[in-house]
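A single protein chain has been omitted; all remaining protein chains appear in their positions.
Going by the order they are written in, the chains are A, B and C; count residues from 1 in each one.
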Amino acid sequence: MDALTVKVAGVEFRNPFLLASGIWGESGASLHRAYVAGAGGVVTKSIGREPRTGYPNPTIERLDDWGLLNAMGLPNPGIKNYAEEVRFALSKGVKVVGSVFGGTPEEFALLSVEMEKLGVGSIELNLSCPHAKGYGSEIGADPELLSEVVRAVKKAVKVPVWAKLTPNTSDPALLAAAAESAGADAISAINTVRALAIDPVGMRPVLYHGLGGLSGPAIKPIGLAFIWQAYEKVRIPLVGIGGITTPEDAFEYLLAGATLLEVGTAVADSGGTVFHTLADGLREILKERGFGNVAEAVGAAHRK
Amino acid sequence: MDALTVKVAGVEFRNPFLLASGIWGESGASLHRAYVAGAGGVVTKSIGREPRTGYPNPTIERLDDWGLLNAMGLPNPGIKNYAEEVRFALSKGVKVVGSVFGGTPEEFALLSVEMEKLGVGSIELNLSCPHAKGYGSEIGADPELLSEVVRAVKKAVKVPVWAKLTPNTSDPALLAAAAESAGADAISAINTVRALAIDPVGMRPVLYHGLGGLSGPAIKPIGLAFIWQAYEKVRIPLVGIGGITTPEDAFEYLLAGATLLEVGTAVADSGGTVFHTLADGLREILKERGFGNVAEAVGAAHRK
Amino acid sequence: MRTTVTIEEVVRETPSTVTLRFRYAPTALPGQFVMIWLPGDDEVPMSLSYVEPEPLKGVTVKVMGATSRHFNQLEKGVRVGIRGPYGNHFDLTPSNILLVAGGSGAAVLAPAAEAAHRRGSKVSVALGATTANEILFRDRFARFAEEVFLSTDDGTEGRKGFVTNLLPEILSSRKFDAVWSCGPEVMMVKTLRASEEHGVPFFGSLERQMKCAINLCDACAFGPYHVCTEGPVFDGKTLASVEDFGTFKRDASGQRVRA
Partner (left out) sequence: MRTTVTIEEVVRETPSTVTLRFRYAPTALPGQFVMIWLPGDDEVPMSLSYVEPEPLKGVTVKVMGATSRHFNQLEKGVRVGIRGPYGNHFDLTPSNILLVAGGSGAAVLAPAAEAAHRRGSKVSVALGATTANEILFRDRFARFAEEVFLSTDDGTEGRKGFVTNLLPEILSSRKFDAVWSCGPEVMMVKTLRASEEHGVPFFGSLERQMKCAINLCDACAFGPYHVCTEGPVFDGKTLASVEDFGTFKRDASGQRVRA
């Protein structure tokens, strides 16, 4: 087995670098392209039941080379229309993780079933959707609601289920533990960090939606902290996300406890070449530091 | 009245730029120096009952020009020893805000009383201290505990009380509302964002304590979001903190809803000259944009 | 990174089209576009209709819906948000170029043609519009073009009908080594076909949904390509290889709709 091969909940990925949800995920052709560019797998855009146009522009705001703000508003063509995109990617042999979002446990379950029918190998639940029942807070920040969703989905599908958690919480370990005990097979973290950009000339928020989410290098330390805390709490595998740009970043996430990694904002500058750079670089680092494979490095920083 | 003069809960500051807590705050001479350098006021280091050495080094990790991680561990000489530092600063005419931290409402109240006796004009409660009763989570992230602390302190002192809140929460507005209804006179936000740095060579966390807090430009969008959400919820004045480095940053915080501002990490590079740069720059911007004074600009982005 | 520019000149080009000129420092190559934001309204992609060495850059906006109407009402002195330039650009080396433009398509072709002309290329132009007073940049092209062929849908100027009807004649009349086209996608499909028939390399500038413009969100997906980064200019071979071309684009939700 290659040093970069990773198995999560029985599903094998040829390397730990997956295309993050919401990046290049609108079309099957783009998913395929990320895979050809060297990704170990791809996570689809978060898909809902009905088509949503998302928010009007501006939907993104580049802050500097260290950060990006976005408020896309979960644009997606709805699960029915999206089916052909997933099928296209699968037909090309792409390892697809289907990402879904919903407002209720039932909706999450229904969408997951549809994804499973399409043939995806794993499902990622986007548990930081702003359309939530409850007291106006996000589903994913409430351990109760989060558990309900995970349980409902686990009951409905056989493929592994990953719970994607938000960093906008006072207690990452609590959320991780809730997901684990509800039956999640893995935890993905982090989604973007709640943030805002103001245009000092127009004297208003830049993003149409106002609030947005911060991604990119600036959130790497925040993602690492989440993975670190989750690793100390749960035993299911962790999918590290947030600012991964260089092979060193990836190695740090492994050391902190992540088994798989997702790459989002870094795709922007690289146009996909980042996947080869990351994989080659990580292979080098593992060898140099005496690790036989990815799994051996996972959580190593906790053992010091 | 000068365009930069700001009044918060009856206390006047000659400009809105205060030295943030934990920066240059160990000695009265340094507090005085920040004031001479042009700060509108200074917030002391967070002071507890007994001397604490804080964590061993490394206590800080500079990530890049956009971010800094720290885990000082609340080093402080204890309120008794610190008294002479506060007295020195006050004797020089410095506008001092006394920052305190504690593990219980009583402790916060006791320390606030001591600060008031020393003569500080306002008190800032550091409500993100890791030494908390409750379920291991921080006092400041729990609206109940937070309210208890604020109520206890308000009962004990006459000077205005500011509640300094954490961004590590799912619901900033909820925390802000809790502080307001418990009687806080102002809200300061944000403290640092939970984060971690891993040393890929040593394969362990860089900071001795492991987890730390992110500050600097990278958290400006996170601080702006907090102020934005708090402004929509509460009517008490807001003290904006997080990544303020340029006059434009300051202006954006005003537009988002902050009345006062604290400057932390930016002091590092500037050695204090940042205060003049900020004040001069903001004065220019206000004039150019047709605002007669700071108060007029506060929250302007909400009125679009 | 986003910045703000002040509109310094407003030029009414046709009843439905206006050019806005502004000072914007980043170097732009002909063919590139910017994302331009009217605070309070939308942010939209616009090709640069004026680039270096002009002291003022410019965009030329045709009314299509609410946002472009808003642009058409802007006055001198207004400040708009801008980021970019984004995307690729026209290769200026061909020495005998035919432009085929429909509607606002002339906006992106004009600065490219001027740049090629400055390098010594010969440029001929086929301009189509709905009606006579909607013909865009007729005088601008006349200043340097070998010939300007006109057509209008209603026959009020030039040949009546679609501009593509002119192509067999033009392409037979002389040897071109490049056809550059921008306009409605059906027009470009036909122009590509005509160019192929005459063995002339084709380059077309495409329009798709744009959200991020930085190769991230996939809104501009066109087959496996991203129009914001690998386009908007594509060569004929690439266009012909992508099933989307002339058949479908994606709306803001990602659903396929007719191109």
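Heads up, the rule we're going with is that a residue touches a chain if its C-beta (ideal position, glycine included) is under 8 Å from a C-beta of that chain, and two chains touch if they have at least 3 such contacts.
These numbers were taken from a predicted model, which means no experiment stands behind them.
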Touched by the hidden chain, restricted to displayed chains: B
Using the document's definition of touch, tell me which of B:Ala109, B:Ile139, B:Val267 or B:Leu282 contacts the absent chain. B:Val267
For subunit B, residues in touch with the removed chain: 22-27, 29-30, 32-33, 45, 51-54, 56-64, 68, 70, 72, 75-78, 81-82, 199, 201-202, 204, 206, 208, 264-265, 267-269, 271
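Throughout what follows, only the chains that are shown with their structure count from here on.
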Does the chain-touch network form a line, ring, star, complete graph or other? line
From the centre of subunit B, which other chain's Cα mean sits the farthest off? C
Rounded Å distance, subunit A centre to subunit C centre (Cα mean): 37
If you average the CA atoms of subunit A and of subunit B, how far apart do the two points sit, in angstrom? 33
Whole-angstrom distance, CA centroid of subunit B to CA centroid of subunit C, is 52
Where in subunit A do residues touch two or more of the other chains? 63-64, 202, 204
Touching at least 2 other chains, the residues of subunit C are 39-40
